[in-house]
Every structure is written in C-alpha cells, then in structure tokens.
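Removed: one protein chain of the complex. Kept in place: all other protein chains.
Which chain is which? They are A, B and C, in the order written, and residues in each are numbered from 1.
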Amino acid sequence: MHRGAAEMDGGFRVSAGVFSSDPARSRTAGAAMGLDPARSYGDVAEMLDRERQRADGIDAVAIMTPNDTHYRFAAAALDAGLDVVCDKPVTHDFAEACDLVARTRERGRIFAIAHAYSAYPMTRYARTLVRDGTLGPIRLVQVEYIQSGLATRLEDGPQNNRLGWLLDPRRSGQALVMSAIGCHAQHLASFVSGLPAARVAADVGALMPGRKVVDYVSALVEFGGGARGTFTVTQAAAGGENDIRLRVYGEKGMLDWSHREPSYLRLALQAEPVRVVGRGDAFLPPEIIAAGRTPRGHPEGLREAFANLYAEVAQERMARALGESLPELPYPRIEDGAHTMAFIEACVASQASGTWVALASMPPR
Amino acid sequence: MHRGAAEMDGGFRVSAGVFSSDPARSRTAGAAMGLDPARSYGDVAEMLDRERQRADGIDAVAIMTPNDTHYRFAAAALDAGLDVVCDKPVTHDFAEACDLVARTRERGRIFAIAHAYSAYPMTRYARTLVRDGTLGPIRLVQVEYIQSGLATRLEDGPQNNRLGWLLDPRRSGQALVMSAIGCHAQHLASFVSGLPAARVAADVGALMPGRKVVDYVSALVEFGGGARGTFTVTQAAAGGENDIRLRVYGEKGMLDWSHREPSYLRLALQAEPVRVVGRGDAFLPPEIIAAGRTPRGHPEGLREAFANLYAEVAQERMARALGESLPELPYPRIEDGAHTMAFIEACVASQASGTWVALASMPPR
Amino acid sequence: MHRGAAEMDGGFRVSAGVFSSDPARSRTAGAAMGLDPARSYGDVAEMLDRERQRADGIDAVAIMTPNDTHYRFAAAALDAGLDVVCDKPVTHDFAEACDLVARTRERGRIFAIAHAYSAYPMTRYARTLVRDGTLGPIRLVQVEYIQSGLATRLEDGPQNNRLGWLLDPRRSGQALVMSAIGCHAQHLASFVSGLPAARVAADVGALMPGRKVVDYVSALVEFGGGARGTFTVTQAAAGGENDIRLRVYGEKGMLDWSHREPSYLRLALQAEPVRVVGRGDAFLPPEIIAAGRTPRGHPEGLREAFANLYAEVAQERMARALGESLPELPYPRIEDGAHTMAFIEACVASQASGTWVALASMPPR
Partner (left out) sequence: MHRGAAEMDGGFRVSAGVFSSDPARSRTAGAAMGLDPARSYGDVAEMLDRERQRADGIDAVAIMTPNDTHYRFAAAALDAGLDVVCDKPVTHDFAEACDLVARTRERGRIFAIAHAYSAYPMTRYARTLVRDGTLGPIRLVQVEYIQSGLATRLEDGPQNNRLGWLLDPRRSGQALVMSAIGCHAQHLASFVSGLPAARVAADVGALMPGRKVVDYVSALVEFGGGARGTFTVTQAAAGGENDIRLRVYGEKGMLDWSHREPSYLRLALQAEPVRVVGRGDAFLPPEIIAAGRTPRGHPEGLREAFANLYAEVAQERMARALGESLPELPYPRIEDGAHTMAFIEACVASQASGTWVALASMPPR
C-alpha cells in the first residue's frame, strides 16, 4: 500500500529498506519489489549507515514497524539527516513526541505522519470550508471510528507477529485502540476543525470482558476556544461497520464526512438544502481538484489518499531543494503527533481520576 | 397529531378537552373537531369534575400542555380515577415522578408516556432482538438526537406562547434540551437495550454563546450490568438533520435504527452480511407486523407510531374491563418516566461536580 | 387508509357507504366506524338513491372497489350529481375514460383520482421546479415502480376475493401491472414533467413463466415536445424493494425522488453540488410547506399524501360553494385518467405489433 502510494505520482521510488529483521527474508522481500539485494537490510542502523555512504543513498524513510519502535527509528533517521514519514502513534508518550519535535526542528527535516483520512480531497475540502468561515465559528465536533476486529477474543486464538505486539500493552501503546485507530480520529477532528483539544472527560477500557488491552475510548471534549466535542473509538463493536465519521457544526451550518463514501462531503447550512459535494466537482478549489485523479463518480480509495501525503512530502522536498517557498501544505506533522500523544495521555488520566483533565501544553517554538 | 393517532384504530374517540385556558377559545377549538360545546372546558379541574358527573364521561386524558403543568394535571387525573397518556417530561424532577409512580399504583391506573420513537415497528423489533439474545449480552449503546431549531438566537426574536415557556428554564424543566428531546433519546436507549443507566459523566450546557437554557447534553454512560454508552442531544446544531439514531452492540452483533428511515432496521451480526429488515417483512413476529398498517415500502410516519401507543392503552383498558390477562405491552410507563428524571438529574449533577454521578434509585414496588 | 386521510384535515367526514355487497356485512362494517346503520348500504344504486332523498345526504363518493366496477359506479355517481374520488384505473379502456371526461364536464362535477404519489410535498415541489424552469427544457424522464408481490405463483395458492378479481384479466384491466401500479408511475412522470406521452415501444408480458396476467411492462417513451423517457413497472421482481422512483432531467439539471425517502428530493444542477431538499424546509413555497404537517425529519407517509388529495377536493368544493375562484389545484383529474388509459392501450398495441405506437388523442374540450 505505502509503496504504491509513494510511487503513484512519481515523487518517490522505493530504493532500499528493512523488510524483516532477518537479513535473508528482507532480501527476498526486496527482490520481489525489484530492489537491489545489497539495499535490502536486516537492521535499521545498518541501513542508515550504508545508505549514507552511497552517492545515490536514500533521502527519506517511511516507518511502518511495530508501535514501540517508531520513536527510536524516527529519531535515528532524523539524526541521519533524513526526512521521515512515520506511522501513528509516533511515540509511546508525549515526552518522546516532544523530543521528536525538537529533533525535527534542530535538523531542519520534514516529519510527516501517515494519517490518510485527512488526505482525502473531501476532508481537505472540509478543512477549507472551516478555514474560510463557511460554517462560522465552530460549536461542536463529533468524531467516531468504529471497528469490529477485536469483537472476538483474539487473545485466545493463534497469534501472528503483528497480533503478538498489538495485544501486548507495553508494545502497542498506552491504549491499544488509541494507537490503532484513535490517533486517526483525533487527528481528523483537529485537522478539519482547526481546533486543538483542551480538556477531556474520558471512558477508557474494554468492551470485551476480561480484556487487558484498551478496546474502547469515549470522551467528552472541550476544544480550544470553547467548542465542544464527542469522541468515540472502538475496535470491539461486534458487527460494527468499519467506518470513521466526522461531523463539524459551526454557527452557520455543519459538514459531515464518512469513510463509507470518502469522495462525498455533505454540507448543510442552516435553512438551506443539504449540499452533497463530490470529488472532482468543477467548482472546487484547484488544490482540492488536484488531490483527486478521476472524475466524480469514479471511486478512489485509501491508496490515493496515502499518495496525496507522499506527493506533498515530495513537493516540499523539491521546494526546499530549489529554495522556493510554498504555502503551508496540509500533511500532518510531528507537532500534530505530539498533540495526539497529549490527547491520549489526558484520556488515560481522566479514566484514572474520574474527572476532566487538561491536555499537556505543546513546547514553545 | 394526537387526536388522529388516538382515533386511528378506533380505540379512543376525543369527547372532551381543555384546548385553551380561555373557555371561549377552547369551545371554538372543540367545535372545529366536532365536539359538544358543553365538553370543551377552560380549566382542567372543571373538566375532571364535570366529566365525572356524566354517564358518558371521559375514561382517560392525554396531557399535551406546557412542561411545568404535567405533574399537577397528571396527578389530578389519576386522583379522578382516569387513565393517563402524558407528554414528556412527566414532571420537573425525580421526586415528583416518584409521586406519580405511587399514585398510579395506588389508583390502579394506566400511565403511559408519549414516546413515539419506541413505538415504531422497527424499534419494537430491535427490542425483541435484544430480548431474544440475538445480539448476545449488550456491550455498548449509542444514542443521539440532533436538531437545529435552537441554532439561531430565538431568544432575541418575537416569541409565541410556546416559545415563551420553552425558553423559561423554570417552566421547561431542568435542562431544556432534555425536556424537549433528550427524554426520547434516553428512553429509546433503555427501551431497546433493556438496560437502565447507572452512572453518567455529562457535559451539560449551551452551544449557543450566552444562552441561559441548556441546548446541549452529551454524556458517557455506564448501564446496569456494565455495558457502556454514549448519549448526545442538542437542538442547537446549525444545519443538523433532525434525527434520532440508536445503535446497540452486543457480544454477537449490532443493530442500527434512525428516524430518517423509521421503517427499516439494520442488523449486523459479526462475520455475516448486514441485514436490512423492513416493516411488513413476512418473517417478523406477528406483534411487530401488527404494529404496521401497510406493506414494506409504503411509508408510515410518526402518526402511526403514536397510534400504536394509543392502541395499546386501549387494548389494556379493554383487557382490564374484561378481566383478561395480557402479556406485558411495551408502551412506556410512569416508572420509565421516573428513570428518565433520574437520568436528567444525574447529568445536571455531573456537570456541577465535574465527576461521574450515580442515578437515584427507583422506589421499591 | 382513505377514511383517515379524508377526515385528517376536517374537510370530509364519512357518513354513508357500501362496505360489502351483503347488506348485513356492510352494516357491521359501517357500525365499526360509528356510522348510522341506516346509511350502510349493500348496493351502490340504493345508496345513491336514498342519500339523494336525505337533507344531509352525501356530497361526494370515494370509489375503492374492484377495477371492473370503477366506470359504472363513477358514472352513476356523476349522474347523481356527486363529486367523485376514484381509485385507478378509472376505467377498462380509453373510450370509457373519455365518456367519464364528458360526463364530468357536463355535470360540472369534480373528478379526482387517487394517485397519492403525486400528492407528496416533494413530488409537488418537483413539479414546481419543472414549471418554474429550474431544470430548463425537459430532455429525459425515467420512472419505475418495482414490487415483488407477484414474484411467487399466487395463481396456484388459495385466493381471497381481492386476489380472485386481480388474477382475472377480464376484471383487473388490460394489463394487471398497469392497473395495479403502472398507472401511478405513468401519472407521476407526466405530473412532474408536465409532459404527456406521445409514442411508446413497449415490452408487455409476464416475468413469471406461464402466467396469464401481465406482471411486467417496460417502455421506451417519446413525450410531447420530443423529450425521451423510460418506463418500467413490475410486480414480479423477486426480492425487489417496493419502490416507485422518478428522475427528470432537463437542460440545466435533474431531480430524483423515490418513495423510499418520500420527504426528500434530490436536485442536481449541472456543475453544482447536489441539493437534498426536505419537506418542511423554510425556503419552500408556502403551498408546499402546507402540504406537510410536521418539521423536516419527522416522518410522514402515504396517509398524509392521500390526505392532501382529499383536502384539495374539499378546498375546491368550498370555493365552488362560495363562488370563489382558486388557482388550479394539482390533484389528478379524469383527463389525467384518460391519458393513462391511452398510455396503457398504446403499450398493449406496441407489444402486439412489435413497433412504436402513438397514443390516442384526448377529446377536445
């Protein structure tokens, strides 16, 4: 998925990688992608070291490893002078994320986070509608991400590598469901509304009786500026349609987006007909149209959304190389990742105390 | 609406009423319905007194008056030996509701509450699916009721009688949005899931800046038996589609109902196709089929849902008159109304304390 | 259904009727509705005769009898000086319908046809959008009505009275599916588009092998003015959702209405967002708002649509009684019924000849 997305628009080409901690298996996987065997490594440090010595060495890394390795691989890549695209959660906690913020700034690198949901043309357009005041001041933000993958007791069945680290709370993060999908929901809500969360009262636990990892989080949210919000994520909703949905209400109207129909956005202004806007509609701003690749009605999916992220990182790399200035591109950055980690920590603390908890402040620039 | 519903199946006929506190206006309104002018009153006490003296006096009353009058009119009707159909909220607080519970039991009367949402064939069937174990033990209940009627500052515009008492917190109840629509959402969730709420952490306030009445409540809910829940109601969602939606998830699957398509119910069992069940489907239980009046695909609405409530009250009155026993009919009762008042009080208390609050216990039978 | 609809807005009250050809059964049925037993008849001629002699005799009749009786009962009612609301199909053939047109005009009576689909607020608004030029000149009209009631061989099972005459081609009309639902689809298309059909090429037959009655008609249509159309109706679509859907496309855009969501209309103008208009929206014309009885989001159904028809007939009766003039009300008239019969005859003729067939011309005024 990530390779196809990175290469879709020609901005990147996968040239090297660690595809397994076993060097032989990594080489085999690399060969299947047509890579030079010498550039399929079994170890990240080795890759960074060897690639640095090549004239045609890699420029950037995409980190898609188990959650507990994100921080150290990202830090190492930044230290090696590379740009980073990192899977969520970026770190185990807020402190580590602040450390990555500092390193990214010190090194002057790009640090993008793989939140594809906010890279769809229609979630981008939703953000535009908030920014340009179409909705008026924001009053309420509702986001939810419902899945059913943990609705059965996977703990009792056979477990592959991935399931092994996911079901180990030390490896998957402070709250599994937050690491798996909650990050995406939180980011999407803040991305579109333009509002950071300020305080939460949260219910953090497991819908599945006896489960040790967190499979459910619901929170009441107070956003900066006083807007209210609701946030619900679970992977243990038996029968639940895999769907992330966002609704943002302002003084003048609301917008509604769901992953079920990612190419459409409902915009409902008070006392007007509901408008259904579609990817490709001719009246959309040029940068929104450019984020799609086919006409309205021709389905695109997650692959194209990821490709938008990679295209922007490539675009920013190119601008930096040419010394050109760009308007700020919308891809998620390490600062967004740090805010997400503050959100997770506040939810966990609220569950422990039974009260509202304020989010940690971001480090000053 | 209520007259058409009460008379639809022939169980009731409107014979008398107080249609205004001005006797002349009440008579005019009664005449428009074809009533005997002598039975259109300007005062409830007068109506109860005069009707009691008639051989053909009324058997039951339907109370559709401003919220702050529900308790005293209902108590008076019960004391006069009448059955009652009462609009929500049944009272101002939990204590008054407990008083009505006691009076209803002492007098041996019927006390039904006008929650039409739980009287649709498909919400009835949803309850059946929970009761018969199709979903397995319930894990999560999500309910919301979104409206936009208070998304503009009605406080600043011209106000009719109805708006006058609605915007006066002393008359409309402890939290306006709970009185107006929150009651329905809370009842629907408990009705279908079969679970009373036990504890809440709530955000109670106004989305509209500067507003004195409550136009927004969102709550994290713990239900009896440990199921979790989310509850969100607002009338100040600009552009929000007027919709009440319920999702109930159990160990084996979930069901999803929305007022947008009241004649359909989505049932999704884990690892099976989603099933869309329709009012009128031949495989439904006979009592569910009987709650509809046309084939699948022919729209019915709120009027028919209210008619189901009235038909059941009539059916129960008939059974009592004949000394026959009936299985318990599903119409909402005063005990449900008291639970709703406990829920409202707990939400308000949670907002004040910033913590989780347990609901008051129901009086023992 | 019809009684509730006729009485909903107070324009009519059912006072007399023929509820069975057996006088005793008719009286029993009348009594269940609270009618004077002397006014429940076993014969239409008797009813017309007796009621004419009463000072409080009936003013109008609603004819809901087997199809092969519509013509003679309607003619008798007109001859008795009564206004008529008649179920479809109004007659067996075009010639009889022209005869009813002539009688209606001669007697100066009202003749309304019970097409409820064109009496929903949103189909009314669709017609308004065509009339006011919002869509531009009409280019294409697509209508279909799909049902599944004849998807099993009812011919081989036990048959009640109703099924008996329906499955007898001599009694149910020239093509069963046209009599049952095709009339509605044809009328809705012409009502909203404002266009009469001019020529058809039709496939008329049975999807069910060996069936003697017509359960399927599909036609290519040329409308007056050159617009094209497609028309498909069947009652033998196993699993088919009971739904009538209309799409009308003009030079500037299209509208889409389905009985599945009767309170919403999709309006899509070329190069603009799709608009979803809802019953009750404040920007609608007053006569469209008046055709609904609850706010957007509160479901209404077929009962309220029928009530709109009866309300208009009552309104026109009142205007005539007062000598007032009214703008032309949109309820379907006998001329529309005659056009429907011409459409049916042309489809049947096209099937016989395998070619395009022009519709019979309406008699001049």
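One rule holds in what follows: contacts are C-beta pairs under 8 Å (C-beta built on N, C-alpha and C of every residue); 3 or more make two chains touch, one makes a residue touch a chain.
It should be emphasised that the depicted structure is a prediction, and the values quoted were computed from it without experimental measurement.
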Q: Return the single residue from B:276, B:329 or B:362 that touches the missing chain.
A: B:276
Q | Residue touching the undisplayed chain, where the options are C:107, C:171, C:228 or C:333 | A | C:228
Q | Sole contact to the chain not displayed, among C:75, C:151 or C:198 | A | C:151
Q. Of C:253, C:301 or C:337, which sits in contact with the chain we cannot see?
A. C:253
(Q) Across the whole complex, list the residues on chain B that are touched by the chain not included here. (A) 267, 271-278, 281-283
Q: For chain A, enumerate the residues touching the unshown chain of the complex.
A: 1, 4, 8, 10, 13, 32-34, 147, 149, 241-243, 259-262, 293-304
**Q.** Residues of chain C (touch criterion as defined above) contacting the omitted chain
**A.** 135-136, 139-140, 142, 148, 151-152, 201-203, 205, 207-209, 216, 218-220, 222, 226, 228, 230, 232, 234, 236-241, 249-254, 267-270, 272, 274, 354-356
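As a working rule, only the chains that are shown with their structure count from here on.
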Q: Sort the other chains by how far their Cα centres are from that of chain B and give me the top one.
A: A
**Q.** Core chain by centroid distance, with centroids computed from Cα atoms only
**A.** B
**Q.** Whole-Å gap between the CA centroids of chain A and chain B
**A.** 42
Q | Distance between the centres, which are taken as Cα means, of chain C and chain B, whole angstrom | A | 36
Q) Once you find the CA centre of chain A and the CA centre of chain C, what distance in Å lies between them? A) 55
Q. On chain B, where are the residues touching two or more other chains?
A. 241
